[in-house]
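Here the complex is missing a single protein chain, while all its other protein chains stay put.
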Amino acid sequence: MSTFLGLYNYWIVVLLMMGGFYVVIAQGNLIKKVVGLNIFQTSVFILYISMGKVHGATAPIIARGYHLYTNPIPSVLILTAIVVGVATTAVGLALAVRVRENYGSIQDDRLTEEEDGEPGR
Amino acid sequence: MLAGLYSFVSAGLFVVMDAVDVAFTEAAVGAGISTVLMLSTLALTSRRSKRSIRTRALPLLVVLVTGTALIYGTLDMPHYGSPGAPANHHVAPRYLRESMPKTNVPNVVTSVLASYRGYDTLGETTVVFTAVVGVTILLGVRRRRPNRPRDGGDDS
Partner (left out) sequence: MTGHLVLRVVAKLLLPLILLFALYVQFHGDFGPGGGFQAGVIFAAGFILYALIFGVRQGRRVLPGWLAHNLVAVGLLIYAGTGVATLALGGNFLDYNVLAHAPAEGQELGIMLIEFGVGVAVSSAMIIIVYMFAGRGEDDGEEDRE
C-alpha cells in the first residue's frame, strides 16, 4: 500500500502516456495524431514536475520565513519544453493543412493508397 | 475544446505540485494558443474525420506491452515528494542557496533560466524563431485557389 501511495504519480503519468501513444499509432487522421502527441507531451511534463516536488515545501521563490523549497530545475526544463512544444505543434498543423491542400485528405490510409496508385493527381 | 480543458486541468496539477511558473505557462499556452491553432486547422481541413479501416488490435497490444514495461520500470523510482530523492541533491540546493546573494532575484526559476542556464534559453528562443520561419514558409505564400489539383509545375 505504501508502494502505491509513493508511486501513484508515476502510474498516472504512464496511463496518460500510453493513452497518447495509442492515439498516435492507432488513429489515421493527421490532426488526431497531433492531439495524441500533445497528450503524450503533457504527461511527460507531469512526470518531471512530480519528480521535483518535496512534501511540505513551497514554490521556489525565496521569501522570508520559508525554509523548504521545491526543486526549481525541473520547472526550468519544462518551461522551455512547453514553448517548444507549442511551436512544433504549430509546424505540424501547418504541414497537415498543406497536405490537405495538395492531396485532398488527411487520413493516412487514403494518402498511402494514393501514393501507390498514381502520384501527382 | 477537450484539448483546452486537458491543458487547463494539467495547469491546475502543476500548481498543486508547487511549480507555479510552469502552471502559468501551460495555462496560457495550452488553453489559449493551442486551442486557437487546433480550431484554425480544423476550419482549414475537414470538420469530421472519416472512418479508418485499419485494425485496432496491434496498436493496443503494443501499448499494453509498453505500459507494463514502464510500470515495471517505475518500481525503483523514489517515492513522490521525498526530500531525499537524488534529483534534489545535485545542483538544486546550490542554486537555491546562491541565487539571492549572487543575482538578487527572488524567483529562483527565473534566475536559473536566465542566468545559470542562460545559454539553453538562447537555444530555445532560436527554436521558436525557426518554427516561425517554418510556418511562414508553409503557410505564408498564397495560391489563387487552394483546392486546385496540382498541375505539375510550381508557379508561385
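Odds and ends about this structure:
As written, the chains take the letters A and B, and residue 1 is the first residue of each chain.
Assume a contact is a pair of C-beta atoms (placed from the backbone, for glycine too) under 8 Å apart; a residue touches a chain by one contact, two chains touch by 3 or more.
Just so you know, these numbers come straight off a predicted model, no measurement behind them.
Along chain A, the points of touch with the absent chain fall at residues 59, 61, 79, 82-83, 87, 90, 93-94, 97. Across the interface with the omitted chain, chain B contributes residues 20-21, 23-25, 28-29, 32-33, 36-37, 40-41, 43-44, 101-107, 109-111, 113-115, 118-119, 121-122, 125-126, 128-129, 131-132, 135-136, 138-142, 144-146.
As a working rule, only the chains that are shown with their structure count from here on.
On chain B, the positions that touch chain A within their shared complex are 3, 6-7, 10, 13-14, 17-22, 25-26, 29-30, 33-34, 37-38, 40-42, 44-46, 49-50, 52-54, 56, 59-60, 62-64, 66-67, 70-71, 74-75, 77-83, 85, 87-88, 91-92, 95-96, 99-100, 106-109, 112-113, 117, 120-121, 124, 127-128, 131-132, 134-135, 138-139, 143, 146-147, 149-150, 152. Taken together, the chain A residues at the contact with chain B in this complex read 3, 5-11, 14-15, 17-18, 21-22, 25-29, 31-32, 35, 38-39, 42, 45-46, 49-55, 57-63, 68-76, 78-80, 82-84, 86-91, 93-98, 100-102, 104-107, 109-110, 120-121.
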